[in-house]
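The complex appears here without one of its protein chains, the remainder shown in place.
We call the chains A, B and C, going by the order they appear; numbering starts again at 1 in every chain.
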């Protein structure tokens, strides 16, 4: 049982990786916590002053630098801070990094990781609330991790680096607030990298989650239990590889399915889960439901913003809806 | 019945729009045909020499210029040529243009269009074969058109401009080769903008297509007919708005569904169609099938490349597979 | 320094600058209240003279673009402080009905059509507005107010190259609040001040754009440079680059007492770099203006600001369902 907050755990994981492997450097500064948690990465700068490269405001440039550094012997972790800024680096993340191993027929590898604070963080408005994960899933050659618990933050960084694949780390700006300490719902899940975790076993309905929706989903599941609905919560953990098998098995068993996803609805992560289930011909008692952010830019104004977020309440309503 | 090639039709449509409205300009040069059809846009330059702005190689800059020109009174059509280059302009297309109308509570509009030659064009390799349409569908605020026939190229440009929405025109590098002249399969489809077209009525199976897969799908449907499979081909025409209703109605009727899509499988256009059908609880006789490019970067070598393309043969096989 | 602006205009400049100062101090004061949405604001304290000097040199038909640090730009352009603050609080009475917030503050009705909070996001957009003007033969300038950090983003170079090649009527106002460089920690997490060039104006000149560096805390210099740039723009002379140099406000210095202008400013920054105090001191010394008049102006402005705060606080939020308005189908 890990007694750390999520934010502490991710810094500990990075520090551990840096201690173990001299080749691991940080490009972009120690912005793992974004503006609100500026100091989160400070221990890294302190322990490894020569291995944390603060950069100009030049996302395309410094992500490209990481690609080049990775292919010539380093293992950079790039911090882009708010994920909306990763759009600036799109050509390198979408059209360079993921193609290199394939295009050189396996001769050149790009062992790098890009850390992003994604999500509707409240008051980020349309331009600081990006959830780009589904776009990354459209991009063959990228590995995508999305740890939701302190324990997963601790155990997923190293295998991601070891894989030598260009990896996008989908973090969520609000996870740090959630302070998920090791608790009965998350402990002891020594799930293999690339496999989904059943965070809560249940027999009535399968709830597929990842990242922040895992937190919200587990809360919703507890409330559903009080209403007599026994929810099985499947946390995807990595979006590529995508563990369709665990989802299919669970949904096949419960015969009911809700997918909770902060992406916009159309072509989001949940669309892929839903399509996979449909294609596999899983026999559901009721049609599945996607609980996403609607296809709307994110407003600044608080009531409007709250209206759009796939919250605990909304997930609970969706669970009720498939019963 | 339109007696033009697809390439001629799209230029005619742009010329017509420019004649009707002085505010329509072209930014990026007349690269509607890409390298291979350099001369396609020449008539536009000849007729409107002062309204075609050739640019430096600065996609982010000139797409942004179009955004600014659009919000202050012009109606730019931006030509990016090969769609892979649009990644350079991602911050403007994903994080500026689509948010502006919403973020200003409807005060500022961005009536612009971005034309892209997408697709696996043969020998484009990993970096010149982009199919970014599903990423655009993840982006609320963008309109996405994907005309597949000469007639649609003719009739869809004007309403897209009239809508005053930022619009992405998903063209396909190989459509010009297809020379779809007005034929029995496409004529007289005076389908409203935003509505899918039933390109071929059928009772056994619904095949959902758009852009290049419409061409391949219609051919596959003819061959299926020879085998006694009566295929209904639903051409989406616009990806946003997405006409789910026509798909649901058709699939509900035929109770079999194949979706042909050149995007990578995971989180592609077909995922959204499949998810929508699953969510609507359409009762299918057999599980639906997605016929996509697999999640693989595009290789240069011809046999490898052909192996990955959702070709007529593969679509036919998928149709057989759901019978 | 001889004031390049006539006295009554300097007075108006001070009014605008004081309004910005009081507005920003209000934001600072309430920014940790639970009703304040978001986690931080980017204040314009110390840069007021740039905002006022530029705005006073412009015409209503000019189109103005800003950045994340926009409060001072909208106010100096004439925005109502109540509606501007309402926007920052996410209220329905804000310039964008609370959709934009602090990061995206703009005022379409004042020809500030949109604001990007992305570093460099508005640069090419402003060039596009200049293209419209030139293409349509309109006698107006496009004005881009931006931070020195923008010059670290590649899009800046794409944008100025286009502006220069096409000789567009644009005024590029770079607010270098990281001046002089030696004051700056270049290893800041966000790398501010991390440009390998010696002088920012050299960059513009390399691209064939006339460039001038001015003291951004001196409203007259800013005004003069902007008048010249606007003249160049509307007469077909193409873009101008103005570097307005200020020293960043150290923050946390509380409410400004205008009498520091002729008294004892609490910090060296206030003495040397505070644009508001400098202008007040100048007016006070000029003998056309008394200390009393200055303090009266300040209390009128402060009164306006209290009313603005009250207005913003009293305004309703747009209801939750309004989230679906202005959504394309």
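By our rule, a residue touches a chain if its C-beta (ideal position, glycine included) is under 8 Å from a C-beta of that chain, and two chains touch if they have at least 3 such contacts.
Given the structure is predicted, the values throughout are model-derived calculations rather than measurements.
Enquirer: Which visible chains touch the chain that is not shown?
Expert: A, B, C
Enquirer: Considering the complete complex, identify which of B:20, B:46 or B:306 is in touch with the unshown chain.
Expert: In the complete complex, the chain left out is touched by residue B:306.
Enquirer: Give the residue, chosen from C:7, C:197 or C:288, that touches the chain omitted from the document.
Expert: Hidden-chain contact among the options goes to C:197.
Enquirer: Among B:48, B:85 or B:210, which residue is in touch with the absent chain?
Expert: Of these options, the touching residue for the absent chain is B:85.
Enquirer: What does the interface between chain C and the hidden chain look like in terms of residue numbers?
Expert: Within chain C, the residues touching the omitted chain are 152-158, 160-161, 164-165, 186, 194-198, 202-203, 206-209.
Enquirer: Mind listing the chain A residues that contact the chain we can't see here?
Expert: 25, 53, 55-56, 58, 60-74, 76, 91-92, 95-96, 100-108, 140-141, 143, 163, 165, 194, 240-241
Enquirer: Can you list, in ascending order, the chain B residues touching the missing chain?
Expert: 29-31, 35-36, 38, 54-58, 60-61, 81, 84-85, 88, 122-128, 294-297, 299-308
To be clear about the criterion, only the chains that are shown with their structure count from here on.
Enquirer: Taking all protein C-alpha atoms shown, work out their mean, then name the chain whose own C-alpha mean is nearest to it.
Expert: Taking the mean of all protein C-alpha atoms as reference, the closest chain is A.
Enquirer: Pull out every residue in chain C that's touching 2 or more other chains.
Expert: Within chain C, the residues that touch at least two other chains are 97, 99-100, 104, 116, 118, 121, 154, 327.
Enquirer: In chain A, what residues contact two or more other chains?
Expert: Touching at least two other chains: 84, 88, 125-127, 294-297, 299.
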